[in-house]
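What follows is a single structure, and I will ask about it in a moment.
Missing here: one protein chain of the complex. Every other protein chain is in place.
Now for subunit A:
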Amino acid sequence: MSELSIEHCSKYYKKNGEPMCVLKEADMVARGGRFVSIIGPSGCGKSTLFNIIAGLSKPSEGRVRLDGRDITGESGHVGYMLQKDLLLPWRTILDNVIIGLEIRGVPKKKARERALPMLQKYGLKGFEQDHPDALSGGMRQRAGLIRTLLDDKDVILLDEPFGALDAQTRLQMQNWLLQIWSDFQKTVLFVTHDIDEAIYLSDEIYVFTPRPGRIKAKIDVGLPRPRDEKTLMEDRFLHLKRELLLMLREEREPSG
């Protein structure tokens, strides 16, 4: 279990000749095995932050460290599930999830043998040979996450994986994710718009301000695990929910 730390990361883009700040001096730590959520309004730089952590984009300033080692700008150290499911439409589900293994040079046959039980255990039994367009949104997200898990990194970044799902499927997927998380003991960084989702899943929540995204608060959830539907009714849950709602409402109000 690895610890990820983000030290003073900022990102500027040039827009109409002026530098525009989309992420400002983010400092955060995700300790080993923790489930950490990031919540904030659209456009506050959440995906930008993930791209920086995954090494797909360089921060304008600041560093990213994995267990103390500087990995700023290097890709391939953390698992990253982007905002879209990004399955390859010409590959079957089975062949989609093994692509990370293929890249590492694992022979296709071996990779398939390794992936098959995973698919069957985590809700994709019977869909292994289907193409992605034959699957529901929730199924596709499962496949996307299994692909990330098979890549076997200690830290995984999930960018709004359930954003496009209906409420019912969403809750189902949240429980599914919690099961996977406890089975695999990963450090998870999770982006969401949804307050309930953030509280239900996380150990800690970072609240971002609107653009330029800064960290406004860090909240320790402190709800016992394992969590289930009853958690949603607990006083602590409702208290946190109110706190977060107020915090995000403040942000929406124009401040001057």
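Remarks
One rule holds in what follows: contacts are C-beta pairs under 8 Å (C-beta built on N, C-alpha and C of every residue); 3 or more make two chains touch, one makes a residue touch a chain; residues count from 1.
Quick note on the criterion: contacts and distances are computed from a predicted model.
You can't see one chain of this complex, but its UniProt record names it "ABC transporter permease", from the set "Hydrogenase maturation factor HypA", "Alpha-ketoacid dehydrogenase subunit beta", "ABC transporter permease" or "Aminotransferase". In the complete complex, the residue from A:Met20, A:Ile103 or A:Leu245 that touches the missing chain is A:Ile103. Note on the undisplayed chain: of the listed residues A:Tyr80, A:Trp176, A:Tyr206 or A:Phe237, the one touching it is A:Tyr80. Of the listed residues A:Arg31, A:Arg114 or A:His131, the one in contact with the hidden chain in the full complex is A:His131.
Residues of subunit A that touch the chain left out of view are 51, 54-56, 75-76, 78-80, 82, 84, 86, 88-90, 92, 99-100, 102-104, 131, 133, 151.
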